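Every protein chain but one is kept in place in this view of the complex.
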Amino acid sequence: MDDLYRDYILEHYRRPHNFGVLEQPTATYEGANPLCGDRITMMLGIRDGVVAEVGFTGRGCAISQASASLLTDEIKGKPVDAVAKLTTQDLLDLLGIEISPARLKCALLSLDTLEHALAESGVAPARGAAS
Amino acid sequence: MDDLYRDYILEHYRRPHNFGVLEQPTATYEGANPLCGDRITMMLGIRDGVVAEVGFTGRGCAISQASASLLTDEIKGKPVDAVAKLTTQDLLDLLGIEISPARLKCALLSLDTLEHALAESGVAPARGAAS
Amino acid sequence: MAIATEQPGVGAPHGGTPLDPHAIRAEFPIFRTTVHGRPLIYLDSASTSQKPQAVLDAVNGYYREYNANVHRGIYEIGERATEAYEAVRASIARFINAPDVHEVVFTRNATEAINLVAYTWGRRTIGQSDAIVLTEMEHHANLVPWQLLVQEKDGDLEFIPITDEGRLRLDVYDVLLRLRPRLVAFTQVSNTLGTINPVREMVDRAHAAGALVLIDGAQAVPHVPVDVQALGADFYVFSGHKMLAPPGSGALWARRELLEAMPPFMAGGEMIREVHLRRSEWNAIPWKFEAGTPDAAAAIGFGAAAEYLMALGMDRVRAHEHDLIAYALDTLRAELPQLTLYGPPAAERGGVVSFNVPNVHPHDVAQILDRFGIAIRAGHHCTMPLHERLDLAATCRASFNVYSTRDDIDALVDGLREVVRIFGD
Partner (left out) sequence: MAIATEQPGVGAPHGGTPLDPHAIRAEFPIFRTTVHGRPLIYLDSASTSQKPQAVLDAVNGYYREYNANVHRGIYEIGERATEAYEAVRASIARFINAPDVHEVVFTRNATEAINLVAYTWGRRTIGQSDAIVLTEMEHHANLVPWQLLVQEKDGDLEFIPITDEGRLRLDVYDVLLRLRPRLVAFTQVSNTLGTINPVREMVDRAHAAGALVLIDGAQAVPHVPVDVQALGADFYVFSGHKMLAPPGSGALWARRELLEAMPPFMAGGEMIREVHLRRSEWNAIPWKFEAGTPDAAAAIGFGAAAEYLMALGMDRVRAHEHDLIAYALDTLRAELPQLTLYGPPAAERGGVVSFNVPNVHPHDVAQILDRFGIAIRAGHHCTMPLHERLDLAATCRASFNVYSTRDDIDALVDGLREVVRIFGD
């Protein structure tokens, strides 16, 4: 019945991809949305300018967790330069559902956390959220 | 045209009775209504339990000044005990006009000041305004 | 933490003829609105309440007929505005049984009222190592102002913990009182658990220990009869917008001696008696605390709301809400046994039911319910420390007011079934 809770979103929520801890991350960042109680820890393994490995852990609503699952799928194996260029719109396109203003923070938590993790790796993200 | 500005009120305003300074007052009190800028100084000469002399000075609106003029007429020669019993209603009856809530303070300034002057003379007024 | 079982000896309140919530609802224009093509089922009254026509009429009457500043104009509409504004003070005094109308200070909301006390009474009274006792269930409004105060003054905060049923641990309270706190501040009714705290008993113990007491009545005034004298409070604060009045209205009640001894909070017009370039004298209470042009429109709506509730009868309001709470707890337990419900039994709670659906974040619950036109609150409800204590990131909360009906609860149950269906098991 609900556009927001399409099957693939629920699927990513129930069985998130890339969920788990990396053994040797080159960067780790924990992002939180205290108002919602959403938390995501994003771990990157960057080698030769490529996101060779990525993992996340966390808890939160279906939107935030599905977003992290989809986002980590998207960046795995990509050059960090390309990853750093991801925009809010890119993430929303990945989700492919209409997000109301009240849920935007949930949807964007994964991207914000990723950008902080990139910044820790010395890569300046395009959106500048980590600055 | 206006009940409030009956001829006798304007007459008392223009030529107030008992206006002026007593030579040897037994009690003096200056009352003020800072919101309006109304001021009245009330002087009493009490001898043998009687208000033998009374005078006032001040400036302010027609209502406050006419009220002081009428009130001083009323109390002159009266026993202080009777004067101390004067009520808000007595003063409004003296004025004989309808006073709106916004002007009540103007009308009552003379009575408030009188009560403070009485209190200085050791007489407790009935309304207790001076307490 | 699960819902507690009914305590022996605590029964349902009695309030005479029951309210007819359907008739009441017809007086609230918003219920003619549809949301996503469905009628609005509003279950977030603890956040803010809807407004009856009587309140809207009072506000519009002011704007259309006598919009003027209060306490100023020597002209017809100005005097009418002043009279209406001050008449509200009398209504509010009656509503909480304040002994003296001049003890009622208008504020924007409960939050401002608490900050007012913290900035004036608090900054003058609290010194180094002085303790203030709060509870673990306080709304941020009755917590953060005290944090700021003790930070500035190097005082201490202590907290009465809660039991797993959401009751205050009065045994620990007694221990905390041995610290001889200057102030005990707590909510009469929890906005998250619904718990109605034993105010009178707590006030008596505080007074015996030499502390003053501030009661946060934000969630009490809409739901239970309040008598500040019977409660024995020193300060009592609440918001209008949760009790059918416009936002922007609220009140602090405090005993006259306290108000008179307190320095002013904000400064400006109205709160002064005399102003010179380098010194001023203050106006009498309550105006000493009402600097600047007040929100007369909100105040006039506030008075209309208090009159509306008094006409209904707060005993009957309480009985109606008790019925709804009992029905909600019973129905949710019977129809959706997998839910976790929080807080004490119906007889000890105001119009709030908090719960969680296993494995579904409250935001997702709320979002799906919204598609059915059902508005509930999801999150921490401005009680983050309470959620930390319960080890929860967030909860769902359904809350009621005079216009709520059993049909609303049935709709909620249907909506929650859909949540469970979408998210699977």
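We just call them A, B and C in the order they show up, numbering each chain from 1.
We take it that a residue touches a chain if its C-beta (ideal position, glycine included) is under 8 Å from a C-beta of that chain, and two chains touch if they have at least 3 such contacts.
Bear in mind that the values here come from a model prediction, so they are computed numbers and not experimental data.
Considering the entire complex, the omitted chain makes contact with A, B, C.
Of C:103, C:370 or C:408, it is C:370 that touches the chain left out of the display. Within the full complex, the residue among C:36, C:180 or C:421 touching the omitted chain is C:36.
Among A:17, A:39, A:76 or A:103, the one in contact with the hidden chain is A:103.
Touching the missing chain, out of C:89, C:139 or C:318, is residue C:139. Across the interface with the omitted chain, chain B contributes residues 1-2, 4-5, 10, 14, 34-39, 59-63, 103, 106. Although one chain is not drawn, its touching partners on chain A can still be listed: residues 34-35, 100-103. Residues of chain C that touch the chain left out of the display are 29-30, 32-33, 35-36, 40, 42, 44, 47-48, 50-51, 56, 59-60, 63-69, 72-78, 108-112, 114-115, 118-119, 136, 139-141, 143-145, 147-148, 157, 159, 239, 241, 246-248, 264, 266-269, 271-272, 274-280, 291-298, 363, 366-367, 369-370, 373-379, 382, 384-385, 388.
Criterion: only the chains that are shown with their structure count from here on.
When every pair of chains is scored by its C-beta contact pairs, the maximum goes to A-C. Once the centre of each chain is set as its mean CA position, chain B and chain C turn out to be 48 Å apart.
The mean-CA centres of chain A and chain C are about 39 angstrom from one another, to the nearest whole unit. Centre-to-centre spacing of chain A and chain B amounts to 80 Å, using the average Cα coordinate of each chain.
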